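In this view, the complex is presented without one of its protein chains, the others remaining in place.
This part shows chain A:
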Amino acid sequence: MSAAPPTPPGRRPAGAVITPTRVLAGLCLFAPFVGILWVGSYARVEPELIGIPFFYWYQMLWVLVSALLTTVAYVLVRRENRDRAQQRAEAGDPR
């Protein structure tokens, strides 16, 4: 569902709509859905961490992993947008 990064329809092509960067950002955003919705992969008590069953600490670990992945997506998208803005400026298209 959120696999595709926002690809504005009909935007003037300052490059392709689907770029490797965007695909990578999309994968970063999609990964938590796979990890979390596949409940069978983590529905068990062992191994415990400081006495907390796996089921709980694993999901809480995903909070951090997911935040990290979203940050990566954010940095990727921002960098690409900046490059595009620069390209447009060089092409004399101030938008």
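Following the convention adopted for this analysis, a residue touches a chain if its C-beta (ideal position, glycine included) is under 8 Å from a C-beta of that chain, and two chains touch if they have at least 3 such contacts; residues count from 1.
Operating definition for what follows: contacts and distances are computed from a predicted model.
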Practice problem: Identify the UniProt protein name of the omitted chain, choosing among "Probable glycine dehydrogenase (decarboxylating) subunit 2", "Permease", "ABC transmembrane type-1 domain-containing protein" or "Rhamnose ABC transporter membrane protein". | Solution: "Permease"
Self-check item: Residue numbers in chain A that touch the chain omitted from display
Solution: 1-2, 4-6, 8-11, 28-30, 32-33, 36-40, 42-45, 48, 50-56, 59-60, 62-64, 66-67, 69-71, 73-74, 77-78, 81-82, 85, 95
